[in-house]
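Here it is, the structure, as C-alpha coordinates.
With one protein chain held back, the other chains of the complex are shown just where they sit.
Coming up: chain A.
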(Lines give C-alpha, C1' and ligand atoms only; values in the text may rest on other atoms or scores of the structure.)
Protein backbone atom coordinates (compact mmCIF):
# COMPACT_ATOMS: atom_id res chain seq x y z
CA UNK A 1 0.00 0.00 0.00
CA UNK A 2 1.32 3.46 -0.83
CA UNK A 3 1.62 6.20 1.76
CA UNK A 4 -1.29 7.92 0.09
CA UNK A 5 -3.63 4.97 0.35
CA UNK A 6 -2.53 4.21 3.90
CA UNK A 7 -3.16 7.75 5.10
CA UNK A 8 -6.53 8.03 3.39
CA UNK A 9 -7.56 4.62 4.74
CA UNK A 10 -6.58 5.63 8.28
CA UNK A 11 -8.45 8.92 7.99
CA UNK A 12 -11.57 7.12 6.78
CA UNK A 13 -11.30 4.50 9.47
CA UNK A 14 -10.93 7.08 12.25
CA UNK A 15 -13.82 9.12 10.91
CA UNK A 16 -15.91 5.98 10.53
CA UNK A 17 -16.59 7.12 6.98
CA UNK A 18 -17.26 4.75 4.13
CA UNK A 19 -17.68 5.69 0.51
CA UNK A 20 -20.78 7.71 1.19
CA UNK A 21 -22.14 9.50 -1.91
CA UNK A 22 -23.89 12.10 0.25
CA UNK A 23 -20.58 13.14 1.84
CA UNK A 24 -18.91 13.26 -1.52
CA UNK A 25 -21.67 15.42 -2.90
CA UNK A 26 -21.61 17.83 0.05
CA UNK A 27 -17.87 18.35 -0.43
CA UNK A 28 -18.20 18.83 -4.19
CA UNK A 29 -20.96 21.37 -3.66
CA UNK A 30 -19.03 23.32 -1.10
CA UNK A 31 -15.99 23.47 -3.35
CA UNK A 32 -18.19 24.68 -6.18
CA UNK A 33 -20.24 27.23 -4.27
CA UNK A 34 -17.44 28.60 -2.05
CA UNK A 35 -19.89 30.15 0.42
CA UNK A 36 -18.94 33.41 2.06
CA UNK A 37 -18.54 33.63 5.80
CA UNK A 38 -18.55 36.68 8.05
CA UNK A 39 -17.52 39.84 6.21
CA UNK A 40 -16.50 42.72 8.50
CA UNK A 41 -18.66 45.80 8.05
CA UNK A 42 -15.56 47.99 8.22
CA UNK A 43 -14.74 47.88 4.50
CA UNK A 44 -18.30 47.90 3.14
CA UNK A 45 -18.25 51.51 2.06
CA UNK A 46 -18.91 53.65 -1.01
CA UNK A 47 -15.89 54.06 -3.24
CA UNK A 48 -14.45 57.32 -1.92
CA UNK A 49 -14.62 56.19 1.72
CA UNK A 50 -13.29 52.78 0.77
CA UNK A 51 -10.23 54.33 -0.85
CA UNK A 52 -9.76 56.60 2.17
CA UNK A 53 -9.97 53.57 4.50
CA UNK A 54 -7.41 51.71 2.39
CA UNK A 55 -5.09 54.66 2.71
CA UNK A 56 -5.44 55.09 6.45
CA UNK A 57 -5.04 51.35 7.10
CA UNK A 58 -1.94 51.17 4.89
CA UNK A 59 -0.43 54.14 6.69
CA UNK A 60 -1.06 52.44 10.03
CA UNK A 61 1.06 49.58 8.71
CA UNK A 62 3.85 52.12 8.08
CA UNK A 63 3.45 52.20 4.31
CA UNK A 64 3.46 55.65 2.70
CA UNK A 65 0.58 56.48 0.39
CA UNK A 66 0.18 59.14 -2.30
CA UNK A 67 -2.88 59.77 -4.38
CA UNK A 68 -2.32 60.68 -8.03
CA UNK A 69 -4.95 61.89 -10.47
CA UNK A 70 -3.81 59.79 -13.44
CA UNK A 71 -1.30 57.26 -14.73
CA UNK A 72 0.63 60.03 -16.51
CA UNK A 73 1.73 61.39 -13.14
CA UNK A 74 3.31 58.15 -11.93
CA UNK A 75 6.82 58.43 -13.48
CA UNK A 76 7.21 61.95 -12.09
CA UNK A 77 6.17 60.80 -8.62
CA UNK A 78 8.57 57.86 -8.78
CA UNK A 79 11.43 60.14 -9.78
CA UNK A 80 10.55 62.55 -6.97
CA UNK A 81 10.48 59.67 -4.46
CA UNK A 82 14.01 58.69 -5.48
CA UNK A 83 15.30 62.28 -5.33
CA UNK A 84 13.81 62.96 -1.90
CA UNK A 85 15.54 59.91 -0.47
CA UNK A 86 18.84 60.29 -2.34
CA UNK A 87 18.33 56.96 -4.07
CA UNK A 88 20.06 56.06 -7.34
CA UNK A 89 18.00 57.02 -10.41
CA UNK A 90 17.19 53.46 -11.37
CA UNK A 91 14.12 51.28 -10.93
CA UNK A 92 13.33 47.63 -11.63
CA UNK A 93 10.04 47.01 -13.39
CA UNK A 94 8.11 44.24 -15.12
CA UNK A 95 6.23 44.31 -18.42
CA UNK A 96 2.83 45.39 -17.06
CA UNK A 97 0.98 47.14 -19.90
CA UNK A 98 -0.31 49.87 -17.58
CA UNK A 99 3.23 50.60 -16.41
CA UNK A 100 4.54 50.43 -20.00
CA UNK A 101 2.02 53.01 -21.16
CA UNK A 102 3.26 55.62 -18.69
CA UNK A 103 5.44 58.51 -19.92
CA UNK A 104 8.74 57.26 -18.48
CA UNK A 105 10.69 58.97 -21.28
CA UNK A 106 9.92 62.30 -19.62
CA UNK A 107 12.18 61.28 -16.74
CA UNK A 108 15.39 61.56 -18.72
CA UNK A 109 17.84 60.52 -16.03
CA UNK A 110 15.77 57.59 -14.77
CA UNK A 111 17.06 54.14 -15.74
CA UNK A 112 14.45 51.41 -16.20
CA UNK A 113 15.69 47.88 -15.55
CA UNK A 114 13.39 45.23 -16.96
CA UNK A 115 12.42 41.77 -15.77
CA UNK A 116 12.97 39.90 -12.53
CA UNK A 117 15.11 41.42 -9.80
CA UNK A 118 18.70 40.19 -9.50
CA UNK A 119 18.97 41.31 -5.88
CA UNK A 120 20.82 44.54 -6.68
CA UNK A 121 17.83 46.81 -7.10
CA UNK A 122 17.33 49.59 -4.60
CA UNK A 123 13.89 50.38 -5.98
CA UNK A 124 11.20 48.33 -7.71
CA UNK A 125 7.94 49.43 -9.26
CA UNK A 126 4.94 47.09 -9.52
CA UNK A 127 1.32 47.39 -10.49
CA UNK A 128 -1.00 45.73 -8.00
CA UNK A 129 -3.91 43.61 -9.10
CA UNK A 130 -5.96 45.21 -6.37
CA UNK A 131 -6.16 46.55 -2.87
CA UNK A 132 -8.11 45.54 0.24
CA UNK A 133 -9.51 48.43 2.24
CA UNK A 134 -10.29 46.57 5.49
CA UNK A 135 -6.60 46.05 6.23
CA UNK A 136 -4.71 48.35 3.83
CA UNK A 137 -3.42 45.32 1.95
CA UNK A 138 -2.12 45.14 -1.64
CA UNK A 139 -2.74 42.12 -3.86
CA UNK A 140 -0.08 41.31 -6.46
CA UNK A 141 -0.01 38.41 -8.88
CA UNK A 142 3.09 36.79 -10.38
CA UNK A 143 4.01 36.72 -14.05
CA UNK A 144 6.09 38.67 -16.55
CA UNK A 145 3.98 41.77 -15.88
CA UNK A 146 4.97 42.03 -12.24
CA UNK A 147 7.73 39.58 -11.29
CA UNK A 148 7.39 38.38 -7.70
CA UNK A 149 11.08 38.93 -6.95
CA UNK A 150 10.54 42.71 -7.21
CA UNK A 151 8.17 42.48 -4.25
CA UNK A 152 10.88 41.06 -2.00
CA UNK A 153 14.39 41.81 -3.25
CA UNK A 154 14.12 45.59 -3.52
CA UNK A 155 14.81 47.96 -0.63
CA UNK A 156 12.03 50.32 -1.64
CA UNK A 157 8.95 48.88 -3.24
CA UNK A 158 6.71 51.35 -5.06
CA UNK A 159 3.32 49.88 -5.91
CA UNK A 160 0.79 51.45 -8.21
CA UNK A 161 -2.83 50.53 -7.54
CA UNK A 162 -5.92 51.76 -9.31
CA UNK A 163 -8.54 53.10 -6.92
CA UNK A 164 -11.17 51.22 -8.91
CA UNK A 165 -9.47 47.94 -7.93
CA UNK A 166 -9.64 48.59 -4.20
CA UNK A 167 -12.16 46.20 -2.67
CA UNK A 168 -13.75 46.44 0.73
CA UNK A 169 -12.75 42.99 1.96
CA UNK A 170 -10.34 40.12 1.38
CA UNK A 171 -12.97 37.79 -0.06
CA UNK A 172 -13.91 40.25 -2.80
CA UNK A 173 -10.27 40.68 -3.78
CA UNK A 174 -9.74 36.90 -3.97
CA UNK A 175 -12.96 36.52 -5.97
CA UNK A 176 -11.48 38.93 -8.54
CA UNK A 177 -8.45 36.66 -8.90
CA UNK A 178 -10.81 33.73 -9.40
CA UNK A 179 -12.72 35.65 -12.08
CA UNK A 180 -9.51 36.50 -13.88
CA UNK A 181 -7.81 33.10 -13.80
CA UNK A 182 -10.88 30.87 -13.82
CA UNK A 183 -12.54 28.85 -11.06
CA UNK A 184 -10.06 26.54 -9.35
CA UNK A 185 -7.04 28.03 -11.13
CA UNK A 186 -4.51 30.46 -9.76
CA UNK A 187 -1.36 32.28 -10.87
CA UNK A 188 1.84 30.78 -9.47
CA UNK A 189 1.91 33.38 -6.69
CA UNK A 190 -0.56 35.78 -5.14
CA UNK A 191 1.11 38.13 -2.70
CA UNK A 192 -1.02 39.91 -0.15
CA UNK A 193 1.25 42.66 1.15
CA UNK A 194 0.41 44.67 4.26
CA UNK A 195 3.12 47.23 4.87
CA UNK A 196 6.91 46.92 4.62
CA UNK A 197 8.86 43.89 5.85
CA UNK A 198 9.45 43.71 9.59
CA UNK A 199 10.59 41.50 12.44
CA UNK A 200 9.97 41.46 16.16
CA UNK A 201 12.06 38.39 16.80
CA UNK A 202 14.59 40.07 19.10
CA UNK A 203 12.87 40.99 22.37
CA UNK A 204 9.67 41.71 20.41
CA UNK A 205 11.03 45.06 19.30
CA UNK A 206 9.54 45.86 15.90
CA UNK A 207 12.09 46.76 13.21
CA UNK A 208 11.36 47.42 9.55
CA UNK A 209 13.25 45.83 6.67
CA UNK A 210 13.88 42.29 7.84
CA UNK A 211 14.41 40.46 4.54
CA UNK A 212 12.03 42.26 2.23
CA UNK A 213 11.63 45.98 1.46
CA UNK A 214 12.38 48.46 4.22
CA UNK A 215 9.87 50.86 2.68
CA UNK A 216 6.58 50.38 0.86
CA UNK A 217 5.26 53.35 -1.11
CA UNK A 218 1.78 53.13 -2.61
CA UNK A 219 0.58 55.31 -5.46
CA UNK A 220 -3.21 55.23 -5.65
CA UNK A 221 -4.25 56.23 -9.15
CA UNK A 222 -7.66 57.80 -8.87
CA UNK A 223 -8.56 58.83 -12.40
CA UNK A 224 -12.31 58.77 -11.84
CA UNK A 225 -12.57 60.07 -8.32
CA UNK A 226 -16.32 60.57 -8.46
CA UNK A 227 -17.05 57.30 -10.26
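Everything below uses one rule, namely that a contact is a pair of C-beta atoms (placed from the backbone, for glycine too) under 8 Å apart; a residue touches a chain by one contact, two chains touch by 3 or more; residues count from 1.
Quick note on the criterion: contacts and distances are computed from a predicted model.
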Options "Succinate dehydrogenase", "Acetolactate synthase small subunit", "Autoinducer 2 import system permease protein LsrD" or "Iron-sulfur cluster-binding protein": UniProt name of the undisplayed chain: "Iron-sulfur cluster-binding protein"
For chain A, the residues touching the chain missing from this view: 2-4, 6-8, 10-17, 23-24, 26-27, 30-31, 34-42, 57, 61, 94, 115-117, 119, 134-135, 137, 142-144, 147-149, 151-153, 170-171, 174-175, 177-178, 184-205, 207, 209-213
